[in-house]
Every structure is written in C-alpha cells, then in structure tokens.
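Every protein chain except one is present and positioned as in the full complex.
Take a look at chain A:
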Amino acid sequence: MPEIKVTPLGAGQDVGRSCVLVSIAGKNVMLDCGMHMGYNDDRRFPDFSYITQNGRLTDFLDCVIISHFHLDHCGALPYFSEMVGYDGPIYMTHPTKAICPILLEDYRKITVDKKGETNFFTSQMIKDCMKKVVAVHLHQTVQVDEELEIKAYYAGHVLGAAMFQIKVGCESVVYTGDYNMTPDRHLGAAWIDKCRPDLLITESTYATTIRDSKRCRERDFLKKVHETVERGGKVLIPVFALGRAQELCILLETFWERMNLKAPIYFSTGLTEKANHYYKLFITWTNQKIRKTFVQRNMFEFKHIKAFDRAFADNPGPMVVFATPGMLHAGQSLQIFRKWAGNEKNMVIMPGYCVQGTVGHKILSGQRKLEMEGRQILEVKMQVEYMSFSAHADAKGIMQLIRQAEPRNVLLVHGEAKKMEFLKQKIEQEFHVNCFMPANGETTTIFTNPSIPVDISLGLLKRETAIGLLPDAKKPKLMHGTLIMKDNSFRLVSPEQALKELGLAEHQLRFTCRVHIQDPRKEHETVLRVYNHLKGILKDYSVQHLPDGSITVESILIQATAHSEDQGTKVLLVSWTYQDEELGSYLTALLKKGLPQSAS
C-alpha cells in the first residue's frame, strides 16, 4: 500500500525550529528550516544528521520549501545548505526571498558580533544560499522534477507567507506554515481551494483559543494612543522590525489621516526601513484595501510616519514612536523608555508577548520600580498597556481551513502538546478524519489509497456512456473494456481493438441451456405464449418474435422444440453469449419457473 511518511525534525509538539520531512511516493521534501529562539547550543538547529550520517544531503532530498521569512522557519537555512551541504533547489515566494536574507544577516550579526560566537555561517554563506533559491508565485504550479510539483497558496501570516501543496501523481500533502484566517490592516486572510490532499500539515499555535474580534483590539489601541496624544503625552510602541510593526503603522497612519491629527509618528530607522521598502514593492501580497488604493497612493508611503532620530526623544509635545526591539531588553526602545518612564502622561504599549526576564515582562507584570544597569532605580510612572496583535489562526480558523481543504488526514505541528491533544480530538470528532501529532524525530506513516489514472480511448468512452442512463459524477460506473498494461502505462480499450493490437483472434463463448416446459399445445403456440410472457415482464428490453419461430431478447436466442419422446413437454433452447451472461441467466431462471397458467 502506498504511504506518506512524515517526520518532524523540529516543531513537533513544540514551537520553534520548524522543520518537517515528508516522503511522498518516493520523493523526499523538507518543509521549512528554522532555528529555535530558546537555545544557544546545537539544539537551536534541527538535527540534519537524521537525514543522512555521511554524504551530501542533496542525494536524499528532492527539494526544500520555506513558508515565510520568520527565523523559526528559515533561520537554519544557510547552515543547512552551506555548512551541512545541500545543492538542490530551495523554494520560497518572492517577498520571502527578498526579506529573508535581511533577517538572516541580522541574526548572524547578533550571534557573531554581539555574542562572539565562532563557527557560525558568514555573510557570504547567506549569499550563496540565496542563490539556490527558486522564487514562486501564488497559485503557480512548479514542476520540481517530472513527478513532483508544488503550488503556493496565500497564508496571510506575514508578507509573502505561503502554504504549499506538494503533489506527486495523485497523492498530495499541504503544509500550511503559519497562517491567519482573519484579515488584518495590511494582509488578507489565508485561502485554499478544495484540493482534498491526503494529508494536511497544519500549525496549531492557538489550538485552544477562540479569539475575540480584531476590531475591539484595534479600537482600544487607537483610543489609547489618541487619548494620550491629546493629553500631550508621548507614546512608545516597542515592536519587532517586521510583520506586526507594519500592521500597526498602517493602522495609525490611516487613523491619523482620518482624524486629521498632527502629532508626529516616528519609526526607528535601520532594518525596518529596508523592510518597508519591500512592503511597498509587494503590493499584490497585501489586502484588498491596500491593493485597490495603491494607484492613488501606496499605503506604505507613509505620510505621517517619519524616520526617528535619537534627538527627537527629547522634543517637547506629543509624539508616537515605534522602536525596536519589541521586548524592551536592549537597544533604542529601552533608551527611549528610560527617558520617558518618569512622566505619567506618557504611555508604553506592548503589542506582543514578552519573554521572562526582559524589562517588557517586568513592567507588564506590574513592577513599578526597575533596577537598571549600574544599580540605578528607575521609577515607572508612565502607563503600561498590553495589546495582543497575533497573526496565527485560532481554533476556529484552523477548523475552517480544514473544512475548506477537505483533507483525508491531518497532522498537527507548531504547537504545545497539551493543546494539540484537544484540537486533535475535535478534528477527529467533527471531520471524522485521522489526526496525528508526532513529536520531534517521531515518524508518522499514513496509508493512502491513490486513484490510478488510466487512458481510455474516446470511442469506447462515448460508446459506453451512450449505453445506460445519464452519467452521474458521484457514482462509480461499470464499464466493459480491456485493460492493457504495457510500458508502465495503462490503457482501457475496446475488446476488438485489444485483440487487434495483440494480434489475437476473437473467440466466442456461448452458453446454451435447455428448459423443459409442460405444455400440450403446438410448438408455435408455445412460442407465442413464451413471447407474450416475456414481453409482459421485460418491458425495457426489445423482445422480438422472428418469422422462423424463434424469439430474441436483445441478442439472446430462444427456440422451442417438442420433446422427442413426450409431445406434452416442450424444450426451450436458450442461448446467449458470454457478454450477456447477466440477462441470460436471469431469463433461464425466469423460464424455469414456468409459464403463467392463466395465459389463454
């Protein structure tokens, strides 16, 4: 039985270091190649030695697919391709290809320059790695080789995020990467057609959450910013450079536009500026509003948002500043925070989750006095707000995607085991499909039942559909023909043609059967009675009485002769070919029951 094997090297019952191996119909595909934020040792990258101990990875993998540019999905790529060694194709969407190297370079800098690690990939390696990348468009079917093809669908998680369908013959797998089913200010919602894959590998970050509507959160956020600005306060929004930052920028930009506000908004320079540039370019990947209005004005050409300069922080009057990094643990955002923390008119809004130990986490948990470097005590008087803007599908969204794609099996990755358990149970209960949740390194095998395409000659098809009632899409149809298996291909042809091709002579197989009937009448009268009887019963068939005294029902011949010894017994000779077996045996059974007595 054909099977699909899935082994997560990372992200199995875990978040981070996404890397899933899939073998489907003899092809091996690696989905994502991420790093883990939580570790600084070998565990930060997936264990590629699982694939092969020695020898190039290229021989074992047909292709690598990267779903989006977040480091936990692409962070290990240069290590994998340059240091471990892989020369095959790497597929990603255009925006991912554009933004991914920026993030990788940034990651490299932090690890090598700041933490002083050696034996890490170099800038040149990133460049070499990116040369192996093949960019794909949405809904474009890419032939990796003759049998393997992949296709990208919109995922809406970040710019350029995609879900991938991997297909070999009739077997297919869909890998979602991270996705979002509710649209936001700059991206649309994930969408997939009814592709009915054998397996759907989906993320399950929010497996146990059903979220409130996005609008409340947006409104709250805007209201808070607006109020503070009106009061003359300053607002600090610590963000990570990509993704949510752009959404919040758009949100504030449009709000400023709508409300005619004048207070300045600043965006800390560097990485983000470069990224914004790409957002401007990839308008087709954004949501309906941005796509429709970019002719008048590209929404990412911010009118109210300007680049930030260190000196601006001391300017009087209200302002809004987006600064990196998002958890207030270092850099510009922390500097600004220290400057502004003392004033109760000011506000800091944390738009995402903060890791324990960071300043962000401390202030969110209500700490009002912070100990900074050098034993300084910083008293926090400014208001502290938390706003969650997350771009993962919630439980309902995941279910919705499953409903849209109609997979035969579901496999959960990228989530916590306990939460997955709940979702797994729900999926099995509501869709009646198998659901799996392998841990890292654990292999799941899924048996498939692929349909096998067979070429049929047009003549035969037309002939067979002409017989019988209307063709029905949903029901299997019985067909008569000859299956020829030759040179690794299947063909269904009419028997005559098959005989001709194979150079065989046709043999006819005929069944004959004698049925004894007690009837004292003359032969032709008996024949007439049989004829009337059959005609009465077989209304849908053509029953004919031939002049030579025989009866035909379709192609079945019935002849009657008097029994040589007993004149009162008539012998009915029924003869049919092999093809008419069904009708013929029915007829004999019918005749064996005898003729109705009432017939006069």
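Here is the rule we use: a residue touches a chain if its C-beta (ideal position, glycine included) is under 8 Å from a C-beta of that chain, and two chains touch if they have at least 3 such contacts; residues count from 1.
The rule is short, and it goes like this: contacts and distances are computed from a predicted model.
A.B. asks: Suppose you had to identify the omitted chain by its UniProt name; would it be "GPI ethanolamine phosphate transferase 2 isoform X3", "Integrator complex subunit 4", "Ribosome biogenesis protein WDR12" or "Phosphatidylinositol-glycan biosynthesis class F protein"?
C.D. replies: Matching the unshown chain against "GPI ethanolamine phosphate transferase 2 isoform X3", "Integrator complex subunit 4", "Ribosome biogenesis protein WDR12" or "Phosphatidylinositol-glycan biosynthesis class F protein" yields "Integrator complex subunit 4".
A.B. asks: Kindly state which of the options A:Thr118, A:Gln143, A:Asn260 or A:Ser451 is in contact with the chain not pictured.
C.D. replies: Among A:Thr118, A:Gln143, A:Asn260 or A:Ser451, only A:Asn260 touches the chain that is not shown.
A.B. asks: Can you say which of A:Asp212, A:Glu301, A:Asp455 or A:Glu581 touches the chain missing from this structure?
C.D. replies: Only one of A:Asp212, A:Glu301, A:Asp455 or A:Glu581 touches the chain omitted from view, namely A:Asp212.
A.B. asks: Among A:Gln400, A:Ser457, A:Gln497 or A:Ser585, which residue is in contact with the omitted chain in the full complex?
C.D. replies: Going through A:Gln400, A:Ser457, A:Gln497 or A:Ser585 one by one, A:Gln400 is the residue touching the chain not shown.
A.B. asks: May I ask which residue of A:Lys5, A:Arg56, A:His137 or A:Lys223 touches the chain that does not appear here?
C.D. replies: Residue touching the chain left out of view: A:Lys223.
A.B. asks: Quick one: say which of A:Ser123, A:Asn298, A:Gln335 or A:Gln383 touches the chain that got left out.
C.D. replies: Considering the complete complex, A:Gln383 is the one touching the chain left out.
A.B. asks: Applying the definition given at the start, please give the residues of chain A touching the unseen chain.
C.D. replies: 182-183, 185, 188-189, 191-194, 208-220, 222-223, 226, 254, 257-260, 287-289, 350, 364-366, 383-386, 395-396, 399-400, 403-404, 419, 422, 425-426, 430, 465, 470-474
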